[in-house]
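A single protein chain has been omitted from the complex, and every remaining protein chain is retained in its original position.
A, B and C are the chain letters, set down in written order, and residue numbers restart from 1 in every chain.
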Amino acid sequence: MTRETFAQAYRWMLLARLLEEKLASLYRGGKINGGVFLGKGQEALSASLGMALRKGDIFAPLIRDQAGRLAFGEDILDAVRTYLGSKLGPMRGREGNVHRGRISEGRLPMISHLGAMISVVCGALMARRFKGETGVVGATCIGDGGTSTGAFHEALNLAAVEKLPLVLIVANNQFAYSTPNSRQFACKDLVDRAVGYGIDGHSVDATDLDPCLEVVGKAVERARSGHGPQLIVAHLLRLAGHGEHDDAGYIDETLKKSGLGRDCLQRAECALLERGWASTADLECWREEALRQVEEAVATVQREPAPDPGEENWCALSTPHLDDTFGH
Amino acid sequence: MTRETFAQAYRWMLLARLLEEKLASLYRGGKINGGVFLGKGQEALSASLGMALRKGDIFAPLIRDQAGRLAFGEDILDAVRTYLGSKLGPMRGREGNVHRGRISEGRLPMISHLGAMISVVCGALMARRFKGETGVVGATCIGDGGTSTGAFHEALNLAAVEKLPLVLIVANNQFAYSTPNSRQFACKDLVDRAVGYGIDGHSVDATDLDPCLEVVGKAVERARSGHGPQLIVAHLLRLAGHGEHDDAGYIDETLKKSGLGRDCLQRAECALLERGWASTADLECWREEALRQVEEAVATVQREPAPDPGEENWCALSTPHLDDTFGH
Amino acid sequence: MITYLEAIREAQAKALADDPRVYIYGQDVGEFGGAFKATKNLASEFPGRVLDAPISEDAMVGSAIGAAIEGMRPIIEIQFADFSTPAFNQIVNHAATLFWRTEVACPITIRLPSGGTAGSGPFHSQSMEGLYAHYPGLVVMTPATVEDAYSMLLEAVAIDDPVIFCEHKYLYYHLKADGLPTEALPVGKARIARQGRDATVVTYSAMVHECLAAAEELVVEGYEVEVVDLRSIKPLDTDTVLASVARTGRLLAVGEAWPWGGVTAEILARVASEGFGLLDVPPRRLNAKNTPVPFHPNLWGTHRPTAQTVARAMRELLRL
Partner (left out) sequence: MITYLEAIREAQAKALADDPRVYIYGQDVGEFGGAFKATKNLASEFPGRVLDAPISEDAMVGSAIGAAIEGMRPIIEIQFADFSTPAFNQIVNHAATLFWRTEVACPITIRLPSGGTAGSGPFHSQSMEGLYAHYPGLVVMTPATVEDAYSMLLEAVAIDDPVIFCEHKYLYYHLKADGLPTEALPVGKARIARQGRDATVVTYSAMVHECLAAAEELVVEGYEVEVVDLRSIKPLDTDTVLASVARTGRLLAVGEAWPWGGVTAEILARVASEGFGLLDVPPRRLNAKNTPVPFHPNLWGTHRPTAQTVARAMRELLRL
């Protein structure tokens, strides 16, 4: 682990955390339509993935991947604009919150249906293979709950059959909304699924940035070098509600106080100081820099126009002359 | 293994084989509408399951389960009537071939969509639990191809979470229609999936009746005694086409000549003779008895009326007054 | 005062209390009480009968079919109607065909929190009733009032056939009534939500309220518009629709779903073929726009029909 990598990861984590705290406060202030979904506690995992990917790779983030999105190149403005519904955002007000991406930059925008992005990443990787491209990786994330979908199974099996360079991270944050692991699956550890697909499986303590960087980095490398799909199961706790409307009262205090409940950001901060990789002044400065970015982005977006229904092109086809416009 | 059990299983296998041979010949003679799907080579496995189940259990057979159906109490007439489209059959001409059952007797009629029956059996078992019934088992079968469906995954996981007394047999007959295992999954053995669901897994050589009776019997017993879902993966070869329209030209000769290609019925016959559990005269007599049953059933059904569209009740609801009959 | 959402909760509480065969299965419906709190406290009031499901809509509905076969009366909560797509196969090919194939009924109720609300976007806003109504073997309910939410859900559980219960999320908190009804129209009967002589508007679910508001708007212009609330779209009460059109001579069908096909097409087709002579002017319809449901409230408010656009359509119809 180099200082550079660790510090860089920390800074993405920090930026994600501060951005999300700001979004949460805007939500509480009634400035955001729809839900707000935080990746609090999942930043180390997500940032590690974003950093392990390269330009030209494919990434389909899920709801708790703000850190990974940033590390893989998402402009903070994309996030703020999508949440605030700016017409200038990548989704132009048509979609909100976490349902954003820029396909041209390799970030696929999720649909809400859990599990659905995995096979799409598989297909993108098949396309790269058809085109003769090698050394590319496609990554996507899902929660413990999402592993129960048929879509998860079909896609992972397809990836295994095609031996695609897919990295699938399962963030087992102990809950799917309010539903605990005990009502979601019955195996000891979700990583036990890997053998059933004939693919590599990796476990990681995602409250700790070191193993995240290492395990995720290694898995991405293995996928890139032709070892087929990589399943990473990360253990952690969601340190927020399912969304900001949810107080997560169903999460037990003992669980919060357990090893799973440790905050990866705080731990990384301590590590930076302990290892002498950063001083408190550095930390303070990074925080201010991140805060400034967040505040600037929000200030910018708040002055931007909302989408105008009168200007909206009410057409779902890219071939307008094939649109069935009867009665419009 | 007792003589009685083995011989009884053999006789169900034999009856199934002869019945299906007759159906195939009727098909070739143009007497059957739609497809004919044989369980040739899978009789040992299927009969073992049918015999391990008790009255009061639930069984959702799939396409290659003629032997198990008979062993679990299906009247041979049900099969012939459904194939020939008799109005007097359990499906009254509305459904054909393998899409039959009698729910009141615990045999659920399959829909065609692979994987769909598993969760239905789960629900039936949940109902038994709600009603306080214990000691019941629910069983269903699927092929190697069917394991790739999302439905398979969702249902098996649900069964595991609810710790239901489900027995799921995967008959890996090496092909899904023309598609070989290599294009269907990438794990070494489908039984490797069990650990990922946190359930018991069993392997069995299904060309051999002895281990079938033993492994299936044990799994059913374990399910019955509260050990949760049991996954049995059986290894064998389909000794027929996908359906009788298919010459299975894609099955390699070497595979046919391998251990997987052995005919379980012949092997059981040899074992009966070797062990002195039956004489050639016994075998001849059983065969004639089975043939007689088949011929009688076919002769009976051939005299039965086809469904009359004029008498048909064109209503899909059990509550006729709620039927939307506009324009009828 | 009781809300539409509370009425749904009360109906489930009553169904659980009255009939031991009833149980509820869905994501987060247990202790948590459901994403919308439609099962609040039911898990503790009815221990063991309100169960959290894994995120497996296909298996949830499949299991309900199996339980129904064994005599239970499951209520399945799909967290949003949009998430019924993974369960589509079990609903349309299994539940809907079971009785026809086997003579064994399939008394399951599938609750679909349906329709748009501001900021929900394309995957938490859909109106799928027309898709389910296309299939033989399903009953499709679309209650527009607190009273109907309550009494129709009770009926849904009582009916021996699979019922797709489309409850509208927009009405959950907005809509209030003084209390729960003790009697109700039978399923299959539409309701005249507002009497009028000049035109008939046929609609259902949340759009009933947009249409009523539009009708009020037109009063000052001298028009009395009759509003028919279908209540269930399958069976669809063609007689009540035709009788209303017979009185008014004019028809507008309004729905929140997409314009191709669906409820409004079915209404116009029925009236055109069976009530052609009753129509003084061409019938019309008003649907959502032909795109996914947009996230931003500005766009959403234009995508769906509203009192304003309904009133405009009514005016056009009345001036023909």
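A few notes on this one:
One rule holds in what follows: a contact is a pair of C-beta atoms (placed from the backbone, for glycine too) under 8 Å apart; a residue touches a chain by one contact, two chains touch by 3 or more.
Source: prediction; values computed, not measured.
Though it is not drawn, the left-out chain touches A, B, C in the full complex.
From the options A:11, A:40, A:64 or A:128, the residue with contact to the chain not on display is A:128.
From the set C:39, C:264 or C:298, the residue in touch with the chain omitted from the display is C:264, counting the whole complex.
Contact with the chain that does not appear here is found for just one residue of C:134, C:174 or C:247, C:134. Taking the complete complex into account, B:114 is the one of B:9, B:79, B:114 or B:190 that touches the chain left out. Checked against the full complex, the candidates C:6, C:82, C:210 or C:256 give a single residue touching the omitted chain, namely C:82. The chain not shown here touches chain C at positions 58, 82, 85-86, 88-89, 92-93, 96-97, 100-101, 122-123, 130-131, 133-137, 234, 236, 257-258, 260-269, 271-274, 276-277, 279, 281-285, 290-292. Although one chain is hidden here, its contacts on chain B can still be listed: residues 32-35, 85, 91, 93-96, 99, 111-114, 145-146, 148-151, 176-179, 183-185, 250, 306-309, 312, 314-316, 323-328. Residues of chain A that touch the chain left out of view are 90-91, 94-95, 99, 101, 103-104, 108-109, 111, 113, 116, 118-128, 130-131, 150-151, 154-155, 157-158, 161, 315-319, 321-327.
Assume only the chains that are shown with their structure count from here on.
One simple way to say how far apart two chains are is to compare their mean CA positions; for chain A and chain B this gives 44 Å. Per-chain Cα centroids separate chain B from chain C by 40 Å. Each chain gets one centre point, the mean of its Cα atoms, and the points for chain A and chain C are 35 Å apart. Residue positions of chain A touching 2 or more other chains, listed in rising order: 148-151, 183-185. Chain contacts: chain C has residues 53-54, 56, 58, 86 touching two or more partner chains.
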